[in-house]
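Notes to accompany the following structure.
Removed: one protein chain of the complex. Kept in place: all other protein chains.
Moving on to chain A:
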């Protein structure tokens, strides 16, 4: 228990912390109404009363119902100057007990839940108690009578905590299904009504919530398994729902009153949202309608006839203007003022043989440009300005159908993306008219054969480089760097099951949007959360979306559903808080890989982590402050990551996971763009057993620039491959089988040009094979028995490293499931290999040692170990044996991985499990 005393009298509130250690789990705490006492409820259903000044215990009260509690709540009341304290106890066996502290009398035993009660909470007026349990239901009870008032179903997994909000009129729940929900109820029904589902965390759990205590009590903070604190304006979604508008032909007043067959009725075909909430609509009967967002009135724009297939588009972040192209070759430019619209028509059809099929737009300063194209392969792609003047005729490479465009003012280059994943660049010269322009470059298959749905210019502090973000329908998005004729793929990432339709930068955050099943989604990739999911009914419908460039939670979405256009508008969070994510992201599940690169980025260390959540995270670490900066979360693997290693020079990253996945990522350290990884190649699978896991891998750069890659498997097999970076290929080099146990660690040793492979496994042994010379590795060889097999541990070898002692001998240090550390001398003298255990520390940790790492650079052999006892220990290996240097407790639970980095400034250790922690040693 910690008491934090805060002095609010000064401008910068000062605080001091007093800590006390109790002999039991604390279920809840509360101050008495006059704050002179502190009540502590323990998991043994006991209340300890302390003096709030001295923190000395005054009394202990025990409830007659002695069950272990998962949750508790204390309600201190003051009735006629008399203290009355109600206690709610959520027991492990499914009952909720309400008792009175002063009399120790049990008032109610509420027993309709099944399974452990994970949360109980009183409303602040003490009238209602809410409880949640393993049975995934929420129940409300009348405190006075003990009567069950309402029950709420909706969460898909266990519910951890409840919170009353809005003057006890609403309830918030947080759950293992990674959502928080807002509930309401009324006297007419016994069911809680789920009003909002808040999904802003990654991984598995939202553990807790808290409410702002200031003037605005509608700001909710949630804490998740992903380490983040996310702020929510719970009024916002309600206001979005309240303000969602629906428009249809019927509401315009211009619908033909003569009844026709439903399919022939006039409907909205195409629309764009402009300034002042004005909307420009093309109808199925070729009319152009204007909705005045100020006066809320409709008008038909006279003398303008569009057609059924006409295209209407806005100009990115400039909502003052729209362009309309009709199939028969008319281009309209519409400009809005605060109260009206003006439309100009230009005949452009004579430039094309075919029908106009697409329109792309971009803006240069205040000037708007339109690109028009047809389906006819003989037609040019033509660039017009907003006065209808033809400015350029773009010759496109064969089979290049432009689908996306972006213009970079710095270089005067227009980039076009195509339907088949290609990118072309054109230098635009706005000084002359109607010039024919050929592409500077055309890069084919940049996004394989996927249609490029949007191109975004990444705002860069470095003015000499061009970085683009490309998105595709397959859910992929890619960052590419362009220098002259050279296009480098920096990173490739995906949103599973998503169809990305567009992208934008909003307040510096990368926003991606599109369709996922029957939803329209908006994803904040920088902060990794979903801004919006709207049940629009599926992809391939007409929609228009615009992000507020200054607020990443403010947007407008228009979509058609059943002849109506829905306008969903969010005003964003800016009015209530500056940013919606307070804590940086960590993996939402257990870490399974962590490694420092040997390369640095702007004096920062580069650290890659991989997790059970299947993602790889790339970060830089400031060695002076310990501050981590995330440069990307990569989702490629289908199952949880099992290992993550950099090659010696930090040029590639190798990740492995279950389902036989192993991927080699190309690392780029673009200046000011941070480190990025691009998946170059994945190992071919060897069998159809879905559970075959690659447990670990190791690489060694060969003198010919190729790499030896070894993958070890859960079925006791191992394989060697030659990875050729220039050809981007894998060549099998060797394979072998150890025994019948799961392999865990592997290393490559090189002695006098001979390569050796060492493997340790769940059987506690270390085995070494001779695998050949650099030359012979190029030819596939099946390997027979190992040259050496020596027992190190009773069971699993959980972590190990080699240290070359002399040209012919190595020290192998390992940590095991049997709590012990073992140093083994591996000697290659006299043409044979011997392994001798030279030092053993039997109880190096009080539980499984899950990882060890050598601290490079130290003159002695110094290493660190981490165990499931949550101790980080530093050791030294001298001729006398292994000895303990230091031991520290870490709050990171389920610690599994550790790595160390050293340079002239010192050594840093990173460890991770459920969370991550950085230490200087």
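Points to keep in mind about this one:
By definition in this document, a contact is a pair of C-beta atoms (placed from the backbone, for glycine too) under 8 Å apart; a residue touches a chain by one contact, two chains touch by 3 or more; residues count from 1.
We adopt the following convention: contacts and distances are computed from a predicted model.
Look at the chain that isn't drawn here: its UniProt entry, checked against "M-phase phosphoprotein 6-like Protein", "Putative tRNA (cytidine(32)/guanosine(34)-2'-O)-methyltransferase", "EKC/KEOPS complex subunit CGI121" or "28S ribosomal protein S9, mitochondrial", names it "Putative tRNA (cytidine(32)/guanosine(34)-2'-O)-methyltransferase".
From the options A:30, A:43, A:110 or A:746, the residue with contact to the unseen chain in the full assembly is A:43. Here one chain is not drawn; of A:136, A:544, A:666 or A:874, the residue touching it is A:136. Interface note for the absent chain: among A:61, A:714 or A:814, the touching residue is A:714. Although one chain is not displayed, chain A still touches it through residues 18-25, 43-44, 46, 48, 50, 55, 57, 62, 66, 68, 70, 92-94, 113-116, 118, 133-137, 153-156, 158, 160, 176, 179, 197, 199, 204-205, 207, 225, 533, 535, 687, 689, 691-693, 713-716, 740-742, 762-764, 794-796, 817-820, 842-843, 846-848, 868-870, 889, 893-894, 914.
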